[in-house]
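All protein chains but one are shown in place.
Chains here go by letter, A, B and C, matching the order in which they are written, and residues are numbered from 1 within each.
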C-alpha cells in the first residue's frame, strides 16, 4: 500500500530512521494483536501531494467488539450466532457502544483547510503541531490537474468540470507563487530562514504566533489524532461520502483501507449497512411500497419534493 | 395536555405554589419566544404513575435553526427555499449542527431503572436529587395492569403477552409489598421517619448515602436535564422506538409532544425522515431495486439473512 | 495485589478458565508494551465484598505522552528537559491533550448505587450487563462493620461515627434480609430460578426488564469501561477524594494502584500536583501572602467566610 519509494519523499531522514527503529522494536503482549495491522504500523500511507496517515497505536479488534457485546447480553447470550452475525446485528440495530471499545491513533499530515473540516468531529483526541512554538514547514497542497475543478453550477457546495489548458495553468501558477511568496515573507518576518539561520543579525524577528498568520490555508500541518471505532466509522461515513470535499475524502478513503486490515468483519458490515445503505423517509417509503406493489405513483401526489423524488428514483435505479 | 386535577397528585402544595408563581411572573425579552411552549411552561405533564416532565426553560425555535444554517451558507443562500424546505433539507442530509443551536431544560421525575437508561445519553447536562444529601420520597413505580407483560419467548429483550388474573395479582402484590418493606427499613436504618421525625432518640441513624442502598430500582428520583435539540431528537429516535422499554418510551413520547409545541416544523421533518423513515443496507436496496423492476428475488440469493429478509418484507408491506 | 485465593471467590470457574487462557495467549506486537501492567492483565483486583476491577486492554505509556507533546512542540523542542520534567510541566500547566493519547479498558463489577455515581463521568465508553436481556446474579453489597457509619451531624453529605453493637447488627440484618427477599421475589416474578430452571411450569414469567425493578440498589452489576488517561485522572481526583463516598473511593483507589504500574511518571506528577495539591482563591492567596510576610491577618478582615478560613488554616497546618 505504501512503498519505500513514495514514503521517502514524505519524511525527513531522521523520521525515516525513527520509524525503522519503532518497527523493529517488537515486544510480547497479552493484549489482542492484529497481524495485518501490525504489518503497516508506523508506515506512512501517502495522501494528496505531501500528506500522509500513519497508524501509531491501536486497541481491540473484531473479537473485542463481540466480547463487549456479550458482556451486555450476559448469561442470556445464545452462542449460536457467530461473531460476524453478531457484528452485523449490532451495526443494523445501531447498538453502537461495543464499537466504542476499540481505539486507534493516527499521525496525520494534512493541509490546514482540511484540518479545519476534520476538527469538527469533536469526539476524538488531538495533539497538533504548534505554530506558536515552532516554525511551520515549507509545504503546501497544490491540487493535481485532475482535481482542479470548476465551481458546480447546480450545487453551490460542489465541483463541476475539470479546468483545462490556460484556466488550469493560471490557477496552478497563482497557488504556487502566492504560497512561495507568503512563506518567504513568513521567514522575513521571523527573521529566520527555514534551516534555522538568522537573516538579519541586527533586526528583531516577529513572534512565531503572529508571523504564521501570513501563511495560506493550503499550508500543511500535522497532528496525532485518536478516536474510538464508532466515532471513526461516523467520520468515514460523512467524509468518504461523495458530498464531502475531495481533499478530506482522500484521507477518509485511506482510513477505510486501514480499517479493512484492523477490523475486517466490522468494516464489511459498515460498508453494507452504512456506506452502501440508504435512508428513506416515511414519504419515500410510501412510494417504494407502491412501486413494489406494481403501482405507478407520480411525484405530484407523492409528498416528495422534486429533488427528493429524483434522489429516490436514482437510488432505485430508475433514472431516465 | 395536563390538568390541574392530574398534576395535583404529582406535586406537593409548596411545589404547586412555586409553579403558580413562576407562571405568573412574566417579563419582557428581546429573545425569540414560542407562545405554544410558554403556555405549558413549568406545568408538569404526567408520565407513568407518579412521574412527570416539566419544561423549565428553552432557547431558540424553528427560525433560529434556519438563521444558524444561513450563517453557514452566507451570501450564497438562495432565499427562495422557505424555512420548512431548508429544515427538511438539513434533516435529510444530516446537517445536524443548526439543530444544536436550540436548547431545552426539563424537570423530570422518573423511576431509577428508567434513569439508568436515560443517563446513557451523554451529551446532556443533569442535576439529580442527591440521596447522599437528602432522604428519598416514598414513591415507587408500580406498572398498570396493561403493562404487566410476560417475557417474550422470541425476543430476549422484549415483552410478550400481558399477565392476567393470579399471575398479575401476585406480581403486583410482590412489587408493592417489597417496596413498602424496603422503604420502612430505610427509615428504620436512617432512624428517621419520612416526615423528618426521629424514630428512636437513643439510637444512631445510618448515613443516608448507605441507607439508600436498600431501596429498589422502581423508587422515583428526579433531575433537571438539559439537552440541545439535535441530541434530544436522537434520544427520542432511540427511546420512542418500539424496541425501547415501555417505561422510558412513555417519557420519550411526552417529550415528542412537547417538541410539537416548541419546534413544529422540525418535529414534522424529524417524524417523516427519522421516526417514519427506514434504513436499508446495500444488500436490501439491491432487493428493493429488483422488486421495483418487477423481478421476484428470493431470500436465498439476496445476501440477506432470514431475519433481515423478514424485516425488509415487513417494511415493504409484503408480509404474508 | 490480587491473589488466586481472593480472586477465586470473585469469579465462576468458567471465568477463571477464560482469564487463564487470555493470560497465556501471548503475541508479538510493534506497539509499546508496559511489562508491569502486562503482569496483572485480565486479573481481577478485589474491591468491596464481591466487586473487582480488571484491566482488559491499554494503549500507550509515559513515553507516548511525551511523544505526543513533542509533536506539538515540533522542531522547537529543547530535548534537554527529560521525560519526567516534561510530564511534570504538562501536568502543572494543564496541558491535558497529551494525556488523552493513552487509553485503558477495565472490566468492573460494582453495586448499582456506585454505578450510578460512576456513570456521571461522561467522557468514557461503557457496555453494561443488560438486565433487560439477562437475569442478574444473586450478589449484594453488604458493608463491612468498619464502614457502617452513622450520618454525619455536621456534613449532610458525609459519614460520622461507626455504628456499634445492636445498631450495627440491626442494619446488617435488614440489608441482608431485604436483599434476599427481593431477590427471591425477583425469581418468583421471573418464574425462573437463578440456575435457569422454571419454578411453575403452568405460570407465565414477568418480563426481565420489569422484574428487575424489585432489586435493591446494592445489587451488583458489571460493565466494560474505557477511558482516556486525562479523563481517568479527573475521575480519580474526584472519586479518590475524601469527600467521595467510601464505596466509590475503594474503586478509585484500586484504579490509582493500577496507574502506578501503567504510567508511573505521570502518576507521580498527578499525585504531587493534583491529589496532594491545593487550590487557593485570590482572597486566600492574599491571606497566605500576609502570613508569609510575617503579618497576622484575622478572619474578620480576610474576605474569607468562617468555613473558608478554617479550611485555609487546616491546609497551612495551623489548626489549633
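The rule we apply is simple: a contact is a pair of C-beta atoms (placed from the backbone, for glycine too) under 8 Å apart; a residue touches a chain by one contact, two chains touch by 3 or more.
What you are looking at is a predicted structure, and each value in this text was computed from that prediction instead of being measured.
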(message) Touch as defined at the start, partner being the missing chain; which of C:153, C:169, C:198 or C:285 qualifies?
(response) C:285
(message) Can you tell me which of A:28, A:94, A:185 or A:318 touches the chain that was removed from the display?
(response) A:185
(request) Looking beyond the chains shown, say which of A:29, A:72 or A:214 touches the absent one. (result) A:214
(message) On chain A, where is the contact patch with the chain that was removed from view?
(response) 111-113, 115-116, 119-120, 122-123, 126, 130, 132-134, 141, 143, 147-152, 156-161, 163, 167, 170-171, 174-175, 178-179, 181-182, 185, 188-190, 203-210, 212-218, 245
(message) List every residue of chain B that touches the chain not included in the displayed model.
(response) 22-23, 25-33, 38, 41-42, 57-60, 64, 68-69, 71-77, 97-98, 100-101, 103, 105, 107, 125-130, 133-135, 196, 222-224, 226, 228
(message) In the complete complex, the non-displayed chain touches which residues of chain C?
(response) 73, 76, 78, 85, 88, 92-94, 156, 238, 243, 271-273, 275-285, 288-289, 291-294, 305, 308, 315-318
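Keep in mind that, in the parts below, only the chains that are shown with their structure count from here on.
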(message) Just the number, please: Cα centre separation of chain B and chain C in whole Å.
(response) 29
(message) Please tell me the distance, in whole Å, between the geometric centres of chain A and chain C computed from their C-alpha atoms.
(response) 35
(request) Could you check chain B for residues that touch two or more other chains and list them? (result) 156
